[in-house]
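Input: a single structure, listed below in C-alpha cells.
Of the protein chains in this complex, one is absent; all others appear in place.
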Amino acid sequence: MKYTPLIGLEVHVELNTLSKMFCSCPADHFGKEPNTQTCPVCLGLPGALPVPNKKAIENCIKIGLSLNCTINKLSKFDRKQYFYPDLSKGYQISQYDQPFCSDGFVVLESGKKIRIERVHQEEDTGKLQHTILNGKKVSLVDFNRSGVPLVEIVSRPDMESSGEAKEYLKKIHGLIRALGVSSADMEKGQMRLEPTVNVKIEDDHGIHYTPLVEIKNINSFNFAVQAIEYEVKRQLDEFSRTAIEKSATNKTTRGYDSVKKTTFLQRTKEEAKDYRYFPEPDIPPFALNDTYIDELRNTLPLLPDQIIAALIAEGVEPKYAKVLCDNKDSYIAYNHNKEKEGIDRAKLASLIANKKIDIGKDIPAQYQKLTQSGITDRQMLEKVVAQILAENPSVVADYKKGKTGVLGFFVGQAMKNTNGQANPQIISKLFLDLLSGS
Amino acid sequence: MKDLHTLTIDEVHAGYRNGDFTCTDLVRHLLNRIEKYNPKLNIFLRLNPEVLDQAARIDREIKEKGINRPLLGIPFAIKDNFLTVGIETTASSNILKGFMPQYESSVTQKLLDAGAIFLGKTNMDSFAHGSSTETSDFGPTLNPWNIEYLPGGSSGGSAAAIAAGLATAALGSETAGSIRQPAAWCGVTGFKPTYGRAGRYGCIAMASSTDSPGPIARSVYDCAKILEVIAGQDKFDATTSPKPTDKYSACSGQGSLAGMKIGLIKEYLLPEMRDDVKKLIYDSADKLSSLGAQVEEVSLMDPKYSIGVYTVIQRSEVSSNLARFDGIRFGHERDRFNDENKRRIMLGTYTLSAGYYDAYYKKALAVRTKIINEFADLYKSYDALIGAVSPGPALKVGASKDQPMFGEMQDMLLEASSVAGLTSASVPCGFVDGLPIGLQITCDQFQEMKALSIAHCFQKNTDFVKFPDLNSL
Partner (left out) sequence: MHKAHPITSDDVRKIAKLANLSVLPGEVDKLAGQFSETVDVVNELNEIDTTSVPETYQVTNLVNVFRDDVVDPARVLSQQQALSQAKNTHNGFFVVPRVIDSVEDAL
C-alpha cells in the first residue's frame, strides 16, 4: 500500500493599510477598545455603502504579481451571503468568479512548483467572544475588525508532506513581509492558515482518495505541521476501517487542538453552504490595463528569492545569503560595507550571519580585528610596494610583456617584507595601480 | 394673497424677501394643516421635533443674509427611508421602530446644506415593498383626491403631502415607479433622475442597482430646483456618476418643442387600459405635437417581460440588502418583517440560490441588456419616449391585499426604464372619475435637462396641475 498526502493551503493575510477595505475607519484594530473603530459602512447600518480602498487592491495585485499570477483584466467584487453575528451586513464582500489574480506558483527548494489557484480580495468580519452573562451563555461582538482588508491566497493541493507545507508557508510569509503589505504577525492573526488535507491511497484495489478535511484554528507553522501529520494518520486509519472515499458532499471541517495535538470534528453541516454569490451591485467592476499592471510591477521591491540569488552571485555562500535576506538590518549592514576597502564579501557575509560582528558597532573595525587583515596603512604599504618594484626591474619588465602572473611574486614579496601583516587585497591593488601607471 | 401651502419654491422665497411672511409663519401654517388633515390621511409618520427651532434660526439667517442658499426655508416632507439624524427613521417598518440614525443620508444632507427645513418623515410601503403605501406597518396613506383610494407607492406619503398641501416640496425615491407612480396617482409632479445621478448613501437600500432618490413637488420647475441641489457625485456612493450636473432650473427656458422627436410607446397603451385613460395619453401626444415636437408611435419589448426582469433583480437584491436587519446592532428581530417583506426576501433568496441563479438572476440580467439596447437604439432617433405612468388611475384601499405581485404589476410601464437606469418625469395629464392620470416623459441616461424641459413646456401649456379641496374630508 502506498499513500500520498495531498495538501492545499488557504492563507488569509490582513493588510496593513491605514484605512479599512470599504470605509475610512482605521484598519489597525489590535488591542483597541471594542466598537470604537466603526462607521455606518463597516457596522452595516441601513443605507450604508462600500467604496473600495485603492491601496488595498494594489497590495492584492502586488501579492499576485510576486506569486507569478496572471492579473485579470476584468474583475469585480461579489457578495458572499450567510448569517452570523460577526458579519454585520449578512454578507461578506469578496470575489467569486473574477478575482484580481489567478494561476500563479511558488517554487520550493527542491525545485517543485506549488500552483496557486487564486489571490483575491475580501473584507474581514468582526470578532466574537464567548462568555456567560447573568447565567446565560452569550457571545460578545466587536466590529473594530469588521471591514479590515484581507487577501486570500489559495494554493492547489500540490503539497505532499507537512515539510512542503511548512516551506510553502514560510515562503509566503517572507514574501508578504518583503512586500511590506502586512506584518504577517501570526499571533495577532495577521496571517491565518487553513490546510485542506486528504490522502491518495494506492493499493491492490486501485487508487482511492479519502474525504477532504479543512482544518481551522491554526496560528503557527509548527501547529500546521502537527495538524497535518495528525490528520494524515487519522485519515489513513479511518479509511482502513471504513473505506469511505472523497465525494462532492463529504468534505468536513475540523478544528485543531494545540494541547492534545489532535484535530476534532466541528459541527457537520447537513447540507453544503449555499452562499448565493452574486455580483456586488454597489461597486462597479474593474478594468485594468497592462500599463497600470506594469506600473505596479515596477513598484515591487526585490523579493527574497531575487535577493538571495543576487547575494550568491556576488560570492556569498547560500546559507548565509538566506540569513541576510531574512534579516533586514543585517542585509543593510552587509550592503553598506561590502564595497569598503579591505573587505571580502563572502567573509563579511559569514561574519554578520554568524553574529560574530555586532552590526550596531563599527563594522570595518570589527572585520579587521576578526580577519586579522593586518596592516592597511596605505602610505606605509605604498612605500613597500614601490620599494619592491624598484628592486625587481626585470620582473616588472616581464609583467609589462604580458606575464601578469608575476603579480603573485610581487604580493609574496610584500607579504614577506611585512611579515605577513600586510593586507593582501590592498597590496594587490597597489601593485596593479603602479604597474599600470608607469 | 395666495394660501401659503399653495406656493411654489420661488413664491416662498419672494414672500420671504418681501417680508410677507416668515419661515416660522409658513411652517406653522403647514403644521396646522398637518394637525387637521394628517390623522385622516396618514401622510406623515412623525414630525421633526426641532422644526420650529430650526425655522426660527432660518428666519434669523434670512434677516441677516437674505436668501443666500437655494432651498433656504423651504419646508420638505422626507420619505421615511432616508436616514435623518434627530428624526426617527423606520422605512415604515416595525423592524426599525425607534431607530434613531447615527448618520445623515447624503441627499438629505445636501438639502440641509441648501437651507431646507424638514417638517417630518412620510409614510411609504414598508422597505419600499409596494406601489400602494398599503404595505406600510403603520397603516396606508389615503389619496387626498378620494380617501377611498390609495396614493400609490412606495413614495405615497411624499406624493400625498404635496397633493394635500402639507409641504412645499418632498423627497422620494424610485426603484421602479416609486416616485412616478404615486406622483401620477396623486396628481402631482415627480422626477426620477438617472441611476447614479443622486447619491444613495443613507437611503435604506431596496434594489441597489436601480434605487434613485428624486423630488416630488408642485411643478416641474420646482423638481428641477431640487434636483440641482441633490444631483452630483457622492464620494460615499461608488455608483454615482462623475458626469457634471446641469443648472436644471434652466429647463423653464424651453419655449417650444420644435426640433424634438418624441416616441409614443405603442405597447404601453395596454389592451386592458381604459379608453378614457388612453385618450388622455393620445391627447398629451397631440399637445406635444402642437408645441412643435414630431410625435410618432414606437415599439418596445412587451412590458410583461419587464415585470419578470424587475421582479427577479429587485427581489434578489432586496433579499441581500435586508440581511443586515438581524436585531443585533439596531432594530428588532426579523420576525417583525411583514408578509410582503417576507415574500420578497424569500423569492429573492430563491432566485439567487444554488441551482437557480443561472435560470433566474443571470437570465434577468441578460434580458436587462436587451432592454437597455432597445432603449439605446430608440434614443438614437428620439429625444424622449412617452406613455402612461400607470395602467389606470389610483386603486381602492385594499386592492393590494394578498396580491403577491401587486407592486410589480402596477409598475409594468415603469420597470423597463428603471432597470435601464433612465431618467423620467411624471406629470399630470388629466383626470378620469375624479382621479388624476400621469404622463411619463422618459429620456436617455443623464438627459435630465431634456426630460425636464419637455415636461416643463408641456406643463406650462396645459392646465392639469390641480389640487384637491380637502374640506370635504
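Which chain is which? They are A and B, in the order written, and residues in each are numbered from 1.
Throughout what follows, a residue touches a chain if its C-beta (ideal position, glycine included) is under 8 Å from a C-beta of that chain, and two chains touch if they have at least 3 such contacts.
Here the structure is a predicted model, which is why all the values come from computation and not from measurement.
**Student:** Quick one: say which of B:His29, B:Lys342 or B:Lys460 touches the chain that got left out.
**Tutor:** Residue touching the absent chain, from the options given: B:Lys342.
**Student:** Taking the full complex into account, find the residue in A:Ser183, A:Ser220, A:Gln266 or A:Asn327 that is in contact with the omitted chain.
**Tutor:** Looking across A:Ser183, A:Ser220, A:Gln266 or A:Asn327, the contact with the absent chain belongs to A:Gln266.
**Student:** For the chain not shown, which residue from B:Val367, B:Leu435, B:Leu452 or B:Leu470 touches it across the whole complex?
**Tutor:** Hidden-chain contact among the options goes to B:Val367.
**Student:** Of the residues in subunit B, which ones touch the absent chain?
**Tutor:** Here the touching residues of subunit B are 99-100, 102-103, 194-196, 209-210, 235, 238-239, 241, 301, 304-305, 307-309, 311-312, 319, 323, 326-332, 334-335, 337, 342-343, 345-347, 349-351, 353, 358-360, 362-370, 372, 404-405, 408, 419-421, 445.
**Student:** Please give every residue of subunit A in contact with the chain that is not shown.
**Tutor:** Counting only subunit A, the missing chain is touched by 17-19, 23-26, 33-40, 43, 51-57, 83-85, 90, 128-130, 133, 136-143, 255, 264-267, 274, 276, 278-279, 281, 283-288.
The rule is short, and it goes like this: only the chains that are shown with their structure count from here on.
**Student:** Suppose each chain is reduced to the average of its Cα coordinates; what separation in Å results between subunit A and subunit B?
**Tutor:** Whole-Å distance between the two chain centres: 54.
**Student:** Quick check: in the complex, which residue numbers of subunit A touch subunit B?
**Tutor:** On the subunit A side, the touching residues are 39-40, 43-52, 79, 81, 83, 85, 88-91, 141, 143, 274, 276-278, 281-284.
**Student:** For the complex, which residues does subunit B have touching subunit A?
**Tutor:** 81-83, 89, 91, 96, 99, 101-103, 105, 200-205, 208-209, 235-239, 316-317, 320, 322-326, 328-330, 349, 352-354, 357, 361
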